[in-house]
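Complex shown without one protein chain; remaining protein chains in place.
Moving on, here comes chain A:
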Amino acid sequence: MLIQLKNITKEYDNIGVITKVLRGVSLDVKEGEFLAIMGPSGSGKSTLMHIIGFLDRSTDGTYLFDNENIKGLNDDELAYIRNERIGFVFQSFNLLARTTVLDNVILPLTYSKKKNHKELATKALEAVGLGNRLSFLSNQISGGQKQRVAIARALVCDPKVIFADEPTGNLDSKSGATVMNILGRLNSEGRTIILVTHDRNVAEHADRIITIKDGSIIKDEKNLNKRKSEMIEDEDL
């Protein structure tokens, strides 16, 4: 089992007013799974993703990643896991402004011990079909291309898991479909994908959909009508 969550809770103490965001979430994710976390805004799905993605710590409960309890890890060790084992794709792309596509993808490599930064970054960009955009600045490309750069950046350190937080939220439907196709292909190549979305259509690319409401999992279902990755040609390619 790649990810094992047992009774994870998260509380925020806001000047004495305690807000419970997660109320005992237990969840297992197998390696190679394509999981979608669904729920309305405020349900706690983003908080859950942050905890699974090592950006935040739970208030209580145990989290085993690759059979290792992460409770004992310090900030630097968590930073190392974020760098080497997982990749993030955000709704608003979060590329560095005034920086080339290539340098954006190189960024996570600068925090790792890996060598041959240029080569690895070029390979990752080729994998998302942007091998011909290396020297473009991040503000000279379209939204869909930006998100593909972000995927290349998530991919470049060769992680086990890719977390995608509303990856199509800022995209038109066609660019969104391209992005989902790429994520589907990465999953079929064996990578675990955890997708957070409030959009049922997007969630249906996954093998399994869990639904969160008010900090608890209310539904955990196998996705029977999984969308096939349609081969849409992107004119940009």
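What we mean here is this: a residue touches a chain if its C-beta (ideal position, glycine included) is under 8 Å from a C-beta of that chain, and two chains touch if they have at least 3 such contacts; residues count from 1.
Convention: contacts and distances are computed from a predicted model.
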Assign the chain not included in the display its UniProt protein name, restricting the answer to "AAA+ ATPase domain-containing protein", "Spore germination protein", "ABC transporter, permease protein" or "NADH-quinone oxidoreductase subunit J". "ABC transporter, permease protein"
Which of these, A:Lys45, A:Arg153 or A:Arg191, touches the one chain of the complex that we don't see? A:Arg153
Touching the absent chain in the whole complex: find that residue among A:Thr9, A:Ser26, A:Thr59 or A:Thr99. A:Thr99
Could you tell which one of A:Glu11, A:Glu84 or A:Asp220 touches the chain left off the display? A:Glu84
Using the document's contact rule, name the residues of chain A that touch the chain not shown here. 50, 53, 55-56, 75-76, 79-80, 82-84, 88, 90, 92, 94, 96, 98-99, 103, 107-108, 110-112, 153, 157
